[in-house]
Structure formats: C-alpha cells, structure tokens
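Could you have a look at this structure, given as structure tokens, before my questions?
With one protein chain held back, the other chains of the complex are shown just where they sit.
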Amino acid sequence: MSLNYLLRRLGLFVVVVWAAVTLIFFLPRLASERNPIVERMGQTAASAGKLGEGVGEMVKAWEAKFGLDQPLWKQYLRYFRDVLHLDFGYSLAYYPTKVIDLIIKALPWTIGLFGVATLISFLLGSLGGALLAWPKAPRFLQYLLPFFLTLSAVPYYLLGLVLLFLFAFTTRIFPLSGGYPVGTVPSLSFPFILEVLRHAVLPGCAMIIAGVGFWALQMRGMMIIGLEEDYIAFAEAKGLKGNRIFFRYALRNVLLPQATSLAITLGQVISGGILVEVVFGYPGLGTLLLKAVSGFDYNLISGIVFIIIIIIAVATLLVDLLYPLLDPRITYQRRVK
Amino acid sequence: MKALGKRLSRVGAYCRRNPKLVSGVSIILTLVLFWLIGSLLLSPTRAQPISGLPDQPPSLRYLLGTDSNGRELLAVMVVGTGLTLRIGILAGAIGLGIGIILGFISGYYGGLLDTVIKGIVDVLLTVPPLAVLVVIAAVITRAMTLDSMIVIVASLSWMLPTRTIRAQVLTMRERAYIQVARLSGMNSLEVIVKELMPNLLPYLAASFVGATAASILACIGLEALGLGPQSLPTLGMTIFWSISFSAMLRNMWWWWLPPIIIIAILFVGLFLLTAGLDEIANPRLRRRM
Partner (left out) sequence: MKADILQVRNLRVYYQTSLGPLKAVDGVTLSLKPGERFGLVGESGSGKSTLALALMRLTKPPGYIEGGQVLLDGLDLIKVSENEIRKVRLAQIALVPQGAMSSLNPVMRIKDQIIDGIKDHLKKMPGSALEERMHELLAKVELKPEMANMFPHELSGGMKQRVCLAIAISLSPKVIIADEPTSALDVVVQRQVMLTLGQVQESLGVSILLVGHDMGLMAQFVERIGVLYAGKLAEVGSVREVFKESLHPYTRLLIACPPSLEEKGQFKGIPGLPPLLLNPPSGCVFHPRCPQTTSRCSVKIPSLKEVYPGRWVACHLYTEVKR
C-alpha cells in the first residue's frame, strides 16, 4: 500500500534530521571539555590585547545569553527547537550577524554552481556511458572513456587547482577567484550575470570533467546488462530504427535507476564541492565553512553542516517519492534495493 | 618447483587478461617504492620547517625547492606519501574490519539486528562524510594527531563495506554448499570462517581498497581545509599551506603542483585496483572492452 511506503520513507527522513541535530549538538560536548564561548572570548580578548579581570564577567554574560549555564538536556531541547526554526544563533566570528543570514546569502551560489555542474556532468556522462555500451556507437568514444575515468579518480578540487593555474593564472582567460568581480554590487543586470557565468566556468568545469567519467562508467555497466533484455531483442525483430531502440527501449529503462544513484551520491558530490569553492574562493557554503572553521565559529559550522544534511535528505526523499510515480514497474511497497 | 612455475604462469596469464589490476598494483607499488627509497636517501627532518631557506625554487641543493616555512618539498613529498598511505591503509583496515563484523552479523543472522544495522548504514550513507568530519575535526583542531586522524576518518569508512558484505553474505547464505555445511553440523562461526570468507575474498579485497580510497579522500579533504594534524607534513596539509600562502599567485608551482600529482597518481592507482578487483568479483562486466 502506498500510504505505508510514504510513512516509512517520511519516518526515515525524520530519523535523519534527528540524528543530524543530535550529532551536531553532542559531538563537540563529548569530544572536548572546552567551552566554545570561553574559547572564542579568549581569542577576542587576546587579539584585543586586554587580558584580565573583565573576561570572566563577560563570559558569564555570554553564557547566559546562549543558554550554556543550563543543564545539558535543557540545552538539547532548546537547541532542537531553535534548529527546527532554522535558528542557529549568532555567528561568533561575524557577531552580530545571525548564522542563518550568512547561510541564506551563500546558499544560492552553492546551489547554482553545484546544481548546474552536477546536472551537466550527469547528463553528459550518462549519455556517453550509454553510447559506450551501444554496439553502433562511434568508435572514438571508446578512447575517451579511459581519459575521463582517470580524471574522475582525482578529487574535484585538485583538478580545480590545475585548471586555475592553466586558465586563470597563466593565460588569464578566466578570473582567479570569487563569484563576481570585487567591488560590484550583485544585481540582476545582464553584465553582472555574464560576469557571474564567467566566474562559474572554471569551478563548474572542474566538477563536470571530474564527474563525467564516474557517470559514464556506471551507465555503461547498467546498459550492458540492460541490452541483454528480451525486449531489446524483440524491438530489433520489430525492425525499429536504431535511434528508437536506443532512446525509448534501452536508455529509458536504465535512466531511472541511474537518476536515483544521483541522489545517493549527492553527499559525495557536495563534499567534493565544498573544497572546490575553497580553492576558487567561491562565495558559497564551502568558503563560508572554511571561514567558520578558521574562526572557530561553532554556531556557523553546525548551521552549515545541518543545512547540507537537510538538503541531501530532502533530495533523496524527493527521489524516493517520485521514483514509483515515474517508473510504472515499481509499486510503492516493492521498491528495488 | 615445477608446480610453482605452472602456478606462476597461470597467474601471469590471468594478469594479461586483467590489465587494470596489474597497472593498479604497479602504480601503488611505485608510490611505496618512492616513499621507501626517499626515506632512505632523505632525512625526514628536512620536511620540518626551517630546515632550509624559505621560498627557494628547485635547484641542485633543493631538488623540489622549499616552501615559505623552509620545508624541503621533496622531503615533504616523501614523508607525506608515507603518512597518507599509512592513514589510508589503517583507516581502510579499521573500516573493513567493522564492515566485516557488522556485515556478517547483519547478513548471516538477519532479524532485528539486521534491520537496525541496515537502517543505521542507510542513514549514515546519505550524510556527506566531509560535513561530519568537519564537525568532529573542528572540535579537536589543535589536538589533532596522526592517530586521532586515523580514528576519525575510519569512523566514516565502514558503511560501504558493511553494505557490500551484507549483500554478498545474503546471496551466498542460500547457496547449496553453505546449506550442506550447516546440515553437516558446522556451527555458525565455522561456516562463516571456513565457507563464506574464502568465497568473499575478492569482495573483501575490493571493499578494502574502496575503504582505503575513501579514507584517503576524506583525510586529504580535511587537511586541505586546514583540519589535519598541524605539525605533520602530509600531502593535504601541504595543499592547505600552499593555498593559505598563495603559492600559486606567487608562481611557486613547485609547492602546490607536486602534492596534486602524487595524490592524482595515488587515486588513479586505487581506482584501477578497485576496477581490477571488481572484474574478479563480477566477471560479467569483463565483456566488451
């Protein structure tokens, strides 16, 4: 029954969210005795150069403000409530900016870059991989695959560094870093959008080039098995045109499983993407995360990590819920895997 | 002697049919050799700061130049390769060990335990590993050592092995020879060790290489964010330092390029190794190309 599947899948989603919140809350408290506020205050005080009496008082005041003087379970419940309202408190490094505001500013950059780059590499790779398994495909593809497979073994950001050196530092075709020219104000004007695209080319290419081989390999494997199906043989006996057999019979049947694996690997993609942003100084979540880490801004770190986990959880949920609708073979309770 | 020769020639014949495995093994062995020979010729202290003049381009005295802290980069590469391999293999082994235990329990005994293990694995697999690692690493930043790095990275490298091994055990459990072994009075542990393990070897090997590659990926990622062991000249930390010292803008290619090349070679080697082992495990993929 479809309701059963729906509830089970939603249940899993809730568990993931709960696990994420709990992990983020307890990990720092389990792993160290250090109090993030004291740590932060100590740093501020040290950099300001006035060590001494006032700090203790200030820490107390801050602790009360962040609720750190209350018992752990109260802190946990409070934290849970806040997180569900997407309230991660103030950024310690950018006080008094709220964490969620920083994230909202960075998120569109990340989603725009990753979304488009992942989609392009997925489509190119899947089509290439499908053609590789197709006996009538052009031969030159066979020689391209090892090349892209080799590149797919290399982490995105390392490829990014090489691209940066070749096309930004040495030849200056593309900008060295950032998401838009320094000094311009983001707007929806045409020249600004053009600049944004120009800045996105290199980080995007790093992700696309490194991703194509992976998708191609996976698709090729599925196509080889898919082409052995009886309905392919019968389609040939029907004297259908090659294109129709390829797209409507062979490709169509493996496209959905391939698309689910897109959702499953999203976590890996984002992990690699964080570092691509760092390498290119792209104004998204990854760069923000690096700033949070170097400023020991635990609120900001936990906010970003939570958002990333939620994005992935929502994406997999959507795929799992859409899959049975798109694939007539699968009913809700009888899902593959 | 003759039997050995025959055996070797059969191994040789197989290797010709599985070039991926051979090239993967040779690439990894080359890196190990690089580390071994390098460690013999170069003192590891030369990978420490102020062992040489800072910012020197490659020359006869400093074959790969030095960084802004006066580390000799050739020595850094040698030590870093060794450290990276060590982290990867140890974390991969721990991950595989946990994976074997949980995978066998889950697949062989089934029931509630299976549901729980499978659930946890499924949930954890959707979480981006780097995000969790960042949270952990950010908490212990300065206290990070090589050992804690290994443990942290290993803590996220066991899910995939668990999943693969569970799936394989599930299919093998129902095969006839396992049933025979059970009926002939072997206890579960004996069945697992004597009957299941040998047949799973290619999968275990592939899982190990996969877990090692994932560990190295995670470890270098953390290091590149500056979250690795601060005082050790690992490959990832070298990339982090080269970025934070703007090595590229200062045209110090000898700083940022060598670690990338070594990491790239390492990953290509691991990738070929996995692909080669996959062919042993799933001969079906071998056809065409």
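The letters A and B name the chains in turn, as written, and every chain counts its residues from 1.
Here is the rule we go by: contacts are C-beta pairs under 8 Å (C-beta built on N, C-alpha and C of every residue); 3 or more make two chains touch, one makes a residue touch a chain.
No experiment lies behind these values; they were computed from the predicted model shown.
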{"item": "Visible chains in contact with the missing one", "value": "A"}
{"item": "Which residue of A:Ala19, A:Leu240 or A:Ala259 touches the chain not shown here", "value": "A:Leu240"}
{"item": "Residue touching the undisplayed chain, where the options are A:Thr118, A:Ser152, A:Gln218 or A:Asn253", "value": "A:Asn253"}
{"item": "Absent-chain interface as seen on chain A, which is shown", "value": "229-231, 233-241, 244, 248-249, 252-253, 327-329"}
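Operating definition for what follows: only the chains that are shown with their structure count from here on.
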{"item": "Where chain A and chain B are represented by their mean Cα positions, the distance between them in whole Å", "value": "23"}
{"item": "Chain A - residues contacting chain B, complex", "value": "12, 15-16, 19-20, 23-24, 27-28, 31-32, 132-133, 142, 145, 149-150, 152-155, 157-158, 161-162, 164-165, 169, 176, 221, 224-225, 264, 266-268, 270-272, 274-275, 278-279, 289-290, 292-294, 296, 298, 301-302, 304-305, 308-309, 312-313, 316"}
{"item": "Residues of chain B that touch chain A when the two form their complex", "value": "119, 122-123, 125-132, 134-136, 138-141, 143, 217-218, 220-221, 224-227, 239, 243, 248-249, 251, 253, 256-257, 260, 263-264, 267-268, 270-271, 284-285, 287-289"}
